[in-house]
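Removed from the display is one protein chain of the complex; every other protein chain stays in position.
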Amino acid sequence: MNQRIDTHVEQAGAPQGQSSGQFQRAEASKRGRSRLRPRTLLAIYLVFIMLPIYWLLNMSFQTNSEILGSFSLWPQNFTTANYMGIFTDSSWYMGYVNSIGYVLMNMLISISVALPAAYAFSRFRFIGDKHLFFWLLTNLMAPPAVFLLPYFQLYYSVGLFDTHIAVALAHCLFNIPLAIWILEGFMSSVPKEVDETAYIDGYSFPRFFVKIFIPMIRSGIGVTLFFLFMFSWVELLLARTLTATNAQPIGMIMTRTSTASGIDWGTLAAAGVLTILPGIVVVYFVRNHIAKGFALGRT
Amino acid sequence: MVNKVYNNRAWLLVLPMLALVAFSAIIPLMTVVNYSVQDVFDANTRFFTGIEWFERTLNDAGLQAALLRQFAFSFTVLAIQVPLGIGIALLMPKRGWQASAVLILITLPLLIPWNVVGSIWQIFTRGDIGLMGVGLRELGYGYNITRNPVDAWATIVLMDVWHWTPLIALLCYSGLRSIPEAYYQAARIDRASKWAVFRYIQLPKLTNVLVIGVLLRFMHSFMIYAEPFVLTGGGPGSSTTFLSQSLATMAIGQQDLGPSAAFSLIYFLIILLVCWVFYTAIMNMQKDKAERGGV
């Protein structure tokens, strides 16, 4: 007796024991190539992205005589002398310290004033809110070149010329509006009920803001910090104008490689490679937020 | 959308930000306005000139040419970067280690200091040591960015495409990731072609991020300074001299405070105007579409 009743087979009369030979296999009309082609196109683009960077890397491991002497696709006489030169000369590596210093200061200042301001814009209406927001955005559009001279005079007169904080403050011009704009998008996508529930639960505003609200927009803050880093790290025009010797950014020091006797290509390349590294570290940290967060909360 | 409460105490939250931005924006801008209507000889000697500097700037043939070049450049790079960026975003893998790897590689150019971008491309394109420069000559093309304005232009456009397409691609990628899988499944069930999926599912989701992307790209391309300065120095002749470089030369190099201040204000206003027109146009288009409808 068949004690385990295979209900589905018996009742449904499924084709048990029929060979698949009696069914004809349908073929899809188009197949195969559709997977391969996107991969190839993407690979071509990635090569395009990487080639110039590879070339920089290639140069940085060559001596100047090899660079100028023979054309080769990879270093024939591999050398780290260019890097050693930078690491052993304080005027070189201080350039990196200076750049990283003012970038971090700027990120800290920008995010700490932008968070409450963005909250205000996302939750409240107040006199002049729309005009204020629009005015902020116009600062994003101000060409740094416009402010070169006034900045120089302003920071010179208040005695901040050639300090890290001067550059950090100057970069606030575009970084604070940017941070507010990005954060406002993320904050508006958090339901207002969250705030109300917290107040009913007896949270004070500062405690609610730090304990509940900020963790909720974590990825938004991550993306904001990414953008703050990006625009402060890559900007040179203002940083160069506001510094002379003590706080000179690495970008400015790199111009030293160009002298009357020609350009020191090896050192220039090595210095360039070193400016890319902090960026790689930053992307690595935010890589999981980029996919969602880059739309700035506005999809 | 969140319903906002009317509360003027919100100003308290905005004040610290306002103080900092005002310090960085309003005081310098007042200085610029001040200079733009005066002729400054030294700290104690200055004359009021009214709109003379503005008239002179607007009639300056060199600056008019730079403005035209600037528009040509901005529209060229936008026309390439927007479609290319969308295309790249569509090609990017959606999950797994490959997705992370591609994201990191694509983001790289965005995080390189702008003058270093110039240096990278200088090294890459030089006729004696650059891979691209030597490569093109080996192929029989007399590539020379210091002599040939067309080569210089093409190289700067290529550099900008290299530098900034990733921004558009990442914005679009992010927009695409927010489309639930069910939409793609439904489209397959409905037998939609790839084009129909793009046109009716993906593109509508990209509108918002594309507006952001185009605005950011327009602003930044209109302010471009460091990259061409390092790569071509504005040459050959003045064929790749854009507005920021003209301004920097005038203000720092020649110390023409009055004219350069007037130039600054005009420059700023042009960017504001273009952004405002673009933004309003897009918003009206969307409102129209929402209201119209019809069979």
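As written, the chains take the letters A and B, and residue 1 is the first residue of each chain.
In this text, a contact is a pair of C-beta atoms (placed from the backbone, for glycine too) under 8 Å apart; a residue touches a chain by one contact, two chains touch by 3 or more.
Following the convention adopted for this analysis, contacts and distances are computed from a predicted model.
**Q** One chain isn't displayed here; going by UniProt, is it "ATPase", "sulfate adenylyltransferase", "Tryptophan 7-halogenase" or "Carbohydrate ABC transporter ATP-binding protein, CUT1 family"?
**A** Of "ATPase", "sulfate adenylyltransferase", "Tryptophan 7-halogenase" or "Carbohydrate ABC transporter ATP-binding protein, CUT1 family", the absent chain's UniProt record names it "Carbohydrate ABC transporter ATP-binding protein, CUT1 family".
**Q** Tell me which residue among B:Met30, B:Ala79, B:Ala101 or B:Ala196 touches the hidden chain in the full complex.
**A** B:Ala196
**Q** For the chain that's not shown, point to the residue among A:Gln24, A:Thr88, A:Ser204 or A:Thr245 touching it.
**A** Answering carefully, the residue with contact to the hidden chain is A:Gln24.
**Q** Please identify, in ascending order, the residues of subunit B that touch the omitted chain?
**A** The list for subunit B reads 180, 182-183, 185-186, 188-193, 196, 200-201, 204, 289-290, 293-295.
**Q** Please give every residue of subunit A in contact with the chain that is not shown.
**A** The missing chain touches subunit A at positions 1, 3-5, 7-9, 11-16, 20, 22-29, 31.
Note that only the chains that are shown with their structure count from here on.
**Q** How many angstrom between the C-alpha centroids of subunit B and subunit A?
**A** The mean C-alpha positions of subunit A and subunit B differ by 16 Å.
**Q** Taking the touch rule as given, give the residues of subunit A at its contact with subunit B in the complex, in rising order.
**A** 38, 41-42, 45-46, 48-53, 55-56, 59, 67-68, 71, 73, 109, 113-114, 116-117, 119-127, 129, 132, 136, 138-151, 153-154, 169-170, 172-173, 176-177, 180, 188, 191-192, 229-230, 233-237, 241, 250-251, 254, 265, 268-269, 272, 275-276, 278-280, 282-284, 287-288, 290-296, 298-299
**Q** Touching residues of subunit B toward subunit A in the complex: what are they?
**A** My answer: residues 1-11, 13-14, 16-18, 20-21, 23-25, 27-29, 31-32, 35, 87-88, 90-93, 99-100, 102-116, 119-121, 123-124, 128-132, 134, 162, 166, 170-171, 173-175, 177-178, 205, 208-209, 212, 219, 222-223, 225-226, 243-245, 247-248, 251-252, 257, 260-261, 264-265, 267-268, 271-272, 275.
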